[in-house]
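The complex appears here minus one protein chain, its other protein chains still in place.
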Amino acid sequence: MSEILTRSGLRVGSPAVYGGAAACLVLLVLPFYLDRFWLQAGLFAMAAALGAIGINLLTGATGQLSMGHAFFLAVGAYGYCAFAGDGADGLAGLGLPGWLAAVLAVALSGLAGGVFSPIAGRLRGAYLGIATLALIFIGQHVLFNAHDLTGGFNGRAVPPLSLFGLTFDDTELLVAQVPFGAVEKLWYLGLALLLGGVLFARGVLRGRPGRAMNAIRDHRIAAGVMGIPVARYRAAVFVLSSMYAGLAGVLLALVFQRTVPEYFGMALSLEYLAMIVIGGLGSVAGAVAGGVFVSLLPQLLNRYSDALPLVSAPGTGGIAPGEAARYLYGAAVVAVVLFLPGGLARLAARRPGKPGSGKSPKTPMHTPNTPTTTEPSGEAR
Amino acid sequence: MSTFAEFLINGISLGSIYALIALGFVVIFRATEVVNFAHASLLLAGGYVTAVLHDEIGFWPALLAGIAGAAVVGAAVEFFVMRRHRGADHSVLAIVTIGVDILLATELTRRIGTDILALGDPWGDSVVTVGGVTIAETRIAALLAAGLLITAFLLAFRYTSWGVAMRAAAENQETAALMGIRLGRVSIGAWAVAGGLAAVAALFLTVFPTPGLERTTSLAALKAFPAAILGGLDSTTGALVGGLLVGVTESLATGYQGDLAFLGRGIGDLAPYLVMVAVLLIRPAGLFGTKEPARV
């Protein structure tokens, strides 16, 4: 373990370690101090971060572009509903326990990614990006048409998760005189999932699979000659990335408490690509930073629209907060590649300690300290 | 039988429009090796310019203005954004065009709002009937315009110095540069031409029987992507064949959707993507794409 820490540039007693520990502590006590809206925004950010890690494994680390990420988020979200739903609302449901439904939903996302693997394995880079457009349209078509499964246009309600006898719904639980509803409980679940997701992805990237993935990105032919089965690896990373998306979808569904088809459109896929470019391609910390940035931006703008120039509430003639957010992250994508190759993760890695070594950024997760409102930022175009 | 002929002719007409869009997309790819995900927004920009100007200056000047406008937007994207990134990884460049697309699409959809804009075309909803087959005049105009433009383009690509420079740059950028070809001009030219072609396509995607230009027009334009890739991203022939294939598939699937009801509503919009997936499963490089021999 100490060797891993040393290699990643972290040393016991270094400021980064203390900073990370402090950030973790802050994250753990936040539910005691923040109101529901802020917590919900934080949970969106966590889900976005999980999904962004997934697509960063594929696009950032392996060089394979995907526009189909929203599809796999949908598979996770709707898969959870279908596995956990009890059929009382007239929609197909197996009535499985929530935790099992969540696990199966993630597995189902992986399976969906695997079904696409003949294409995901053989197409490279931007070619795959175009091919995966098909997933968006297939997804939207199924979500709107398969009423019995998806509830069609109106979507379907998300059954609450239960784990170890604890149900993640709004039945109040008093912890240290603070009432814990769904968001407070989910907050800890989200943190745990994100921590697990971060550690797993880092392990993958720093180990044998990560080296092979980077080799495929950097020099596809040399990678093959070095003994890496390129197509099989591309397909495997696609599956892994889909599973991260599925997990993000499950978490999103639990937070929204309702899944609606138009959320999982093309704009959502574009958002995820924006996240990883802004945060830093190929790095886990970058995915988290970008996920938090892009998902919190519209909510921040919404919250403070009165105080900001040009921005105003929808329908009043100015630029709506959602649009302003899209201007900002669209411009951020262009600007980051121009002026800050490596993204936020590189920026953070440059500040303390040695420069260079962009592959081992050490930003702790950004603390979502000023989130607001419940509105999701993605919408179908 | 005559219904089938109608569907087929409409499909070919629609397909020629997709081919027009896909051609521009392929031109950018060949000149710069960049997959331009902002292409649908270029199209929307051209259509928007035509839509807002036609009342004041008349349809034909407005159409020219739309073509010029989209060409300028394309050239500006190349000059102010893509040119600064030259040398970056191609996947990263593709994502940069996604950033550009987010910016352009947000601006245009904000301006268009929920409106449906007419482009003021002279054909209206008139139809011609030949031997029991009824075809809208707009479809005939589309077919003729696309055929003319594609022919002109292919001739230019083959015989003008610009075309030669473009093909040389596609072959090998470094060598082309050493031979005195100005890569900057080739690439800005490609973006401008692609924008112009997309603006013409915008007209024909929004005339009868479509109600007009709206924010979702870019979704229709997106079908040029499957057209381009199933033909083979680096092949102009592929763009034409791919465009026609997508257009005909869409037209037939929409026409017979009564018989395809079990597949759900709107199967016509999905069909092009299904065809793309089917083709890629069999030929990952597309129908006419070259499996480039690696230079190592």
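Should a chain be cited, it is by its letter among A and B, assigned in written order, with residues numbered from 1 in that chain.
In the analysis below, a contact is a pair of C-beta atoms (placed from the backbone, for glycine too) under 8 Å apart; a residue touches a chain by one contact, two chains touch by 3 or more.
Methods note: contacts and distances are computed from a predicted model.
Q: Looking at what's absent rather than what's present, what does UniProt name the missing chain, "histidine kinase", "Nodulation protein E", "CbtB-domain containing protein" or "ABC transporter ATP-binding protein"?
A: Hidden chain identified via UniProt as "ABC transporter ATP-binding protein".
Q: I'm checking contacts with the chain that's been left out. Which of A:V142, A:L240 or A:V277 qualifies?
A: A:L240
Q: Looking beyond the chains shown, say which of A:P15, A:G87, A:P179 or A:G207 touches the absent one.
A: Spelled out, the listed residue whose C-beta touches the missing chain is A:G207.
Q: Please identify, in ascending order, the residues of subunit A that touch the omitted chain?
A: Considering the whole complex, subunit A reaches the absent chain at 199-201, 203-204, 206-212, 214-215, 218-219, 221-222, 224-230, 236, 240, 356-359.
We adopt the following convention: only the chains that are shown with their structure count from here on.
Q: On a C-alpha centroid basis, what's the spacing between subunit A and subunit B, in Å?
A: Whole-Å distance between the two chain centres: 32.
Q: So in the complex, the part of subunit B that touches subunit A is made up of which residues?
A: 35, 37, 81, 84-85, 88-92, 94-96, 98-103, 105-107, 109-110, 215-216, 218-219, 222, 225-226, 228-229, 233, 263-267, 269-270, 273-274, 276-277, 280-281, 284, 294, 296
Q: For the complex, which residues does subunit A have touching subunit B?
A: By the definition above, subunit A touches subunit B via 59, 63-65, 118-119, 122-123, 125-127, 129-131, 133-134, 137-138, 141-142, 144-146, 221-222, 270, 273-274, 277, 281, 319-320, 323, 326-327, 329-334, 337-338, 341, 381.
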